[in-house]
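One protein chain omitted, others in place.
Entry: subunit A
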Amino acid sequence: MAIDKKIDKILQKYPPKVKKNRIKHMLTKDSEVGQEIQANTRTIPGIISNRGCCFAGCKGVVLGPLKDVVHIVHGPIGCSYYTWGTRRHKGRSEKGESNFLSYCFSTDMQESDIVFGGEKRLRQAVKEAYEIFKPEAITISSTCPVGLIGDDIHAVARDAQAEFGIQVMAFDCEGYKGVSQSAGHHIANNVLMRDVIGTGDAEMKQYAINVMGEYNIGGDGWEISRILGKIGYHIVSVMTGDGTYKELKSAHKADLNLVQCHRSINYIAEMIEIKYGTPWLKVNFVGIAGTIESLRNTAKYFGDETLIKRTEEVIVEELKEIKESMEMYKKICEGKTALLFVGGSRAHHYQGLLKELGVETVVAGYEFGHRDDYEGRDIIPHIKLDADSRNIPDLHVEKDEKNYRVYLSPEKLAELKKEMPLGQYKGLIQEMEDGSYVIDDLNHFESEELLKALKPSLFCSGIKDKYVAQKMGIFSKQLHSYDYSGPYAGFKGAVIFGKDISMGMNTPTWGFITPPWKQDALLEGEVIEEVATC
């Protein structure tokens, strides 16, 4: 049965209203026609979505990894607590530098704060944080009740900044804003762009780049930096994995911005280009072909022969090192199928790597990608903002006459744009094979039905889905936390990923699911037809 028939069967089980909504969030890839998908709309109540909230997108994703900053969460205890150590953005402690990643800071709002307002408590908390930790900067993130009771976190931040002489930034990232984590990315981007980027005065260096939308999960950012460093690039800042506030301030001193996660950081990438003239290049350091292409494009942008030569040398060296392992894991994984459902970028980025390991992606989708993450940035002028997202402010920046620099002439840039995704992202759909399925905001019901209908060898999703799939005998690889492994990016990461999924799909336990007394045809009981065996 074709996938779309299976999907139709699933949709038939919905009440009419739900069906009408969900059908717009799904499509079968057909390269012959232009395809539209509905995305970034409100979640259907009660549908059991995997989505989180604006606070998670702002504090949990973008701000949290900045390691030399004290991130205070203004709210009851939960929001701060659940973003304490749960997302694996690693950060090394450098000598003499601050690293607050193992701490969790909260105003722990109580009933009286809800009734009489929590500003007083917040003021005191910021004071205590400053006095105890003397950080480079402090962020204040709002949670659901803060917006409702009308606490003015900006006034608190302004006063604290004046009193303590460090930057104190306030983020209006109440959980109910927008429809998902995505709103939080935007809110974090706006404040970092407005108040931090451009305030530093780091020395200009050759081959200077920023790595953007890279959160160093399981050390991904370190593997990417290792390769870039080996070629000879100077990394001005990483946004924001193992990142620092200090480096972020000078992010305008780079000559090129590399964008890994388009969804979470494209706002800053765009704004830096307008304000400082630095173009951005969409890269993908997941998978070998993706990494090589990204490195070659980057070198070509700089156009320096030595750099181009060095790039090829490094590629040869690195490939030599991983060739044997990759071939071995490919043999193990060849012919398997995968279902990918990850946040706002990885459902696309991992398809190349899976292909290199011989695994075909049959369904892919994002929790909170926008249409441009699916269909490509060309669609942006046609995206209509709906009522739920209209209140997320857009920051408009203007050319900074003093710091604006042109590294390449407009003619040269225009020429390069024909060859590489400079200021461009083509989206997830173009990567997929015809006949495969794209589903936005996949929910529990659809996941369960799809797993049963398609019986993939591998379900790449998150912690909430993992054990659902595994109960069915389908290996589930977490592509948010990497199941506490990693890195998965870059050359070395590809091998670790290959090893992890080979291990997962082949662990002996899959063979034990059906007890022997149920395998004997003479006895009653159901034999599980197909489990993921290799």
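Everything that follows uses one rule, which is that contacts are C-beta pairs under 8 Å (C-beta built on N, C-alpha and C of every residue); 3 or more make two chains touch, one makes a residue touch a chain; residues count from 1.
Note that in this section contacts and distances are computed from a predicted model.
A single chain of the complex does not appear, and UniProt lists its protein name as "Nitrogenase molybdenum-iron protein beta chain", one of "Nitrogenase molybdenum-iron protein beta chain", "Na(+)/H(+) antiporter subunit C", "1,2-phenylacetyl-CoA epoxidase subunit A" or "HEAT repeat domain-containing protein".
Contact with the omitted chain, checked across A:Met26, A:Ala129, A:Met193 or A:Leu479, is made by A:Ala129. Residues of subunit A in contact with the chain left out of this view: 13-15, 18, 42-56, 72, 75-82, 84-86, 93, 98-100, 102-111, 113-114, 121-125, 127-129, 131-133, 143-145, 147-149, 174-179, 387-388, 391, 444-445, 448, 462-464, 466-473, 509, 513-514, 528, 531.
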